[in-house]
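Below you will find the structure I want to go over with you.
Below is a slice of the complex: some chains, not all, each in place.
Chain naming follows the written order as A and B, and within any one chain the residues start at number 1.
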Amino acid sequence: MQTMLEEMVEKYREVGHQGKLADYIPELAKQDPLSLGIAIRTVDGEEYSAGDCPLTFTLQSISKVITLILALMDHGEDVVFSRVGMEPTGDPFNAIYKLEMYSPGKPLNPMINAGALVVSSLIGGNTVDQRLQRVLALVRDMADNPKIEINTAVYHSERATGHRNRAMAHFLKEFGMIDDVESTLELYFQQCSIAVNCRDLARMGLCLAQYGVNQSGKQVIPQELARLVKTFMVTCGMYNASGEFAIYAGIPAKSGVSGGILASVPDKMGIGVFGPALDEKGNSIAGSALLKGLSRSYNLSIF
Amino acid sequence: MQTMLEEMVEKYREVGHQGKLADYIPELAKQDPLSLGIAIRTVDGEEYSAGDCPLTFTLQSISKVITLILALMDHGEDVVFSRVGMEPTGDPFNAIYKLEMYSPGKPLNPMINAGALVVSSLIGGNTVDQRLQRVLALVRDMADNPKIEINTAVYHSERATGHRNRAMAHFLKEFGMIDDVESTLELYFQQCSIAVNCRDLARMGLCLAQYGVNQSGKQVIPQELARLVKTFMVTCGMYNASGEFAIYAGIPAKSGVSGGILASVPDKMGIGVFGPALDEKGNSIAGSALLKGLSRSYNLSIF
């Protein structure tokens, strides 16, 4: 598999030419669009990696999976799903119009920005920092890596430019869907700035593939929640390209605008991918292609 | 399993009280809202059924799965997906506004009405009747039942009241997404009126669960297409409740406003359900609940 992975990375690396670096967060625009890395960790304990695996990047929207798990652990499904729906939207991740159209103020799902803001507002803790530490603790548990931290430069960059997220938070406040705008935004900008590499993501994916049991054998997420978030990853994990990704890859996955993708093949493996050039929907263009190729080669689709 | 099924049907039958019969097609409004039936056919050749299994009902939106398969067999993915997308919408199945908003005239997916009309327009054949016969032939092959026919009364009823579908067809014509409005609508109204029972649906579900091989062992659908439509069934099969159904049932399924649900558990079984009282999204309210319960009891989720 190792050889195969290396060949595939080189093959798909070129796809990066067709993508574009995220430019709305200045820190994200400073990357090499042809970077591409992958790491895999199987349920049998084997680990493979290829390409620019050691590079560090930030979770961005991948963090929405983590906070969803935490909010569900803190409050249960009834509370969480009274404030955020379960349906994919077909719209760009930062669209605001549907908040106005349907049951105003209730975001359609926790994987779009509006929904993720609601979820972040539900994370327990007395201060923003306490809440961030809980998010970090879960990321570290899933990845079995106690050294994971936030990237402060990216955090400040997001904070300074996140006007649209601020707009959404105030809009949600209007409808009583979040309580405190400022602390919610602070936590959100920080959770997006958690820095990882492909290996971390692979292990996080393994944890979900093993229904919440991380590589050291510890149950860090309740089994039922691990299943639930994998479902969201299929229906809404790749923004408004989730439907296509389900068809051509068929793997629960969550992408971020940093170019990272967290993928989890139930009962088989976790996969971490990084390729910073994005397609027009906001997914890593080479990373998506690589995952589709891998799924085809190793028959990984759950369908 | 037989006993269990019978108990579950009686338990979930009551849920029908909370639903409503479809009233926009007069023929559909003449049913007993408490009817509930289920049939299961496993890959091991076992068949179970319970409740009002022998009742006959029409495919309605379930036919969208069949025509999608046929259009893909006739034209391939490139042609079909240049006219219809792959993304769930978060909107009601008969919404028209998105046709206007995004890449005008290209419906977001083949499971909403607009998308299904485009798909129907692609079914090969010289006359509407030839095209209908091809749809019927595939349904019969999947269900291994040569006696399946259309219900003429329902067909005439749909034809007389389908103003919104007519509106969509003309709108799609405006953007060149369909060629002939009248023949497309004729085929669409007829395919919706194909009459089946739960046993037929269970066998059709089995055919998809076996990657296109029906119960007699005949490959009636290419393997890859069977997988593809199951994916659509997960992301868009239950209208804008697909996300929730994926979470709580995790089974590829397609519902129709007649109250039927075609479900397919990969490598395991096909399931046919019928319960005419609908929830507000247009899915059989008791049928959905029954499938969720069944999935929980027998651990059928693919996630």
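Everything that follows uses one rule, which is that a contact is a pair of C-beta atoms (placed from the backbone, for glycine too) under 8 Å apart; a residue touches a chain by one contact, two chains touch by 3 or more.
The model shown is predicted, which means the values in this text are computed figures rather than measured ones.
This structure file shows 2 copies of a single chain, while the whole complex it describes contains 4 copies.
Heads up, the rule we're going with is that only the chains that are shown with their structure count from here on.
With each centre defined as the average position of its C-alpha atoms, the distance from subunit A to subunit B rounds to 32 Å. The touching residues of subunit A, when paired with subunit B in their complex, are 85-91, 98, 102, 108-109, 227-228, 230-232, 234-236, 240-244, 246-247, 250, 252, 266, 301-303.
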